[in-house]
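Take a look at this one; I'll ask things after.
The complex appears here without one of its protein chains, the remainder shown in place.
Then we have chain A:
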Amino acid sequence: MCFGPFPLHQTMASRKESAASGSSPLETPVKQIQIDGLVVLKIIKHYQEEGQGSEVVQGVLLGLVVEDSLEITNCFPFPQHTEDDVDFDEVQYQMEMMRSLRHVNIDHLHVGWYQSTYYGSFVSRALLDSQFSYQHAIEESVVLIYDPIKTAQGSLCLKAYRLTPKLMEICKEKDFSPEGLKKACIGFEIMFEEVPIVIKNSHLINVLLLDLQEKSTVADKHELLNLSSSNHLEKSLQLLMDRVDDMNQDIGKYNTYCRNLSKQQQQKQQYLQRRQQENTQRQSRGEPPLPEEDISKMFKPPQAPPRMDTLLIAGQVNNYCQNIKEFTSQNLGKLFMAEALQGHSS
């Protein structure tokens, strides 16, 4: 999987400044996202054409903020290029693309990016970093996560996420130590927030669709009751298990850290006590007390493992669980339905 942090070009930062000059934090944060049907189709098409297996496709979202909703009106894919052509300038490409779109009178404002996912695994460091840089430059920007596998099963799965203000703060400070995270009261549940999505087409398109529906020759053979369970579930479980393993490892690391820390603290305490005793003895003898020494130098605290990864893993695990839950509940529903149908027919 290649999660390259998505490059941002200069104009965006400048735009942000001009936009932010009026009101630095958005007065009314984006409450919902309105996506054009065109964008959805374009994303799907992009994945169909370029993504396969666990590979990930990414692209740029264009649009604008209207009151408390973010309208995403267009997008363009980010080209996949091999490592061989080094001279490929990503920023240049992005600029060119946006300039061209502007010429044909399309919204050219950068409002975020999209990315496909493989069985719902997207919570990663790379995503966090690039989303942070986006949100840092353009406050309203979001990341659209598109799950092609679920979509292929018949239910469109598109979700918009953004980082919570708290996480933004932490990322700004780059303090991922256990203490820092504790102080910020951040848990995996409040790292990302999902923004509700509305898909909206123009009236003309709706009319066209209705028109097409009547002419459509495609037989509507819906496999509504298809469970398609085993493979999907297995894959999810497999991925979940891997994450759990990672988590376990992380906890182990943290555990050793804690133990080392406490051991050292004890030693420090002992040392201080001894020092004190000696000093009192010396005092009673009328000698000058021992000179102060730099304790922090003598006992260097062990390097704390960064906790951000653990949080991300937890977030990912949470994500998987949600997925599985959703999937199984759907399947259960289907099973009950099937039972009912059977009973009815017999």
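Assorted remarks:
In the analysis below, a contact is a pair of C-beta atoms (placed from the backbone, for glycine too) under 8 Å apart; a residue touches a chain by one contact, two chains touch by 3 or more; residues count from 1.
Basically, contacts and distances are computed from a predicted model.
Note on the omitted subunit: UniProt lists it as "Eukaryotic translation initiation factor 3 subunit C", one of the names in "TMM27 protein", "Ammonium transporter", "Eukaryotic translation initiation factor 3 subunit C" or "AP-1 complex subunit gamma". From the options A:N255, A:Q281 or A:S329, the residue with contact to the unseen chain in the full assembly is A:N255. Considering the full assembly, A:D245 is the residue among A:E49, A:E96, A:D245 or A:E278 that touches the omitted chain. Of the candidate positions A:V66, A:V91, A:A152 or A:L237, contact with the hidden chain is made by A:L237.
Touching the omitted chain from chain A are residues 182, 185, 187, 189-190, 229-230, 233-234, 237-238, 240-241, 244-245, 247-248, 251-252, 254-255, 258-259, 261-262, 265-266, 269.
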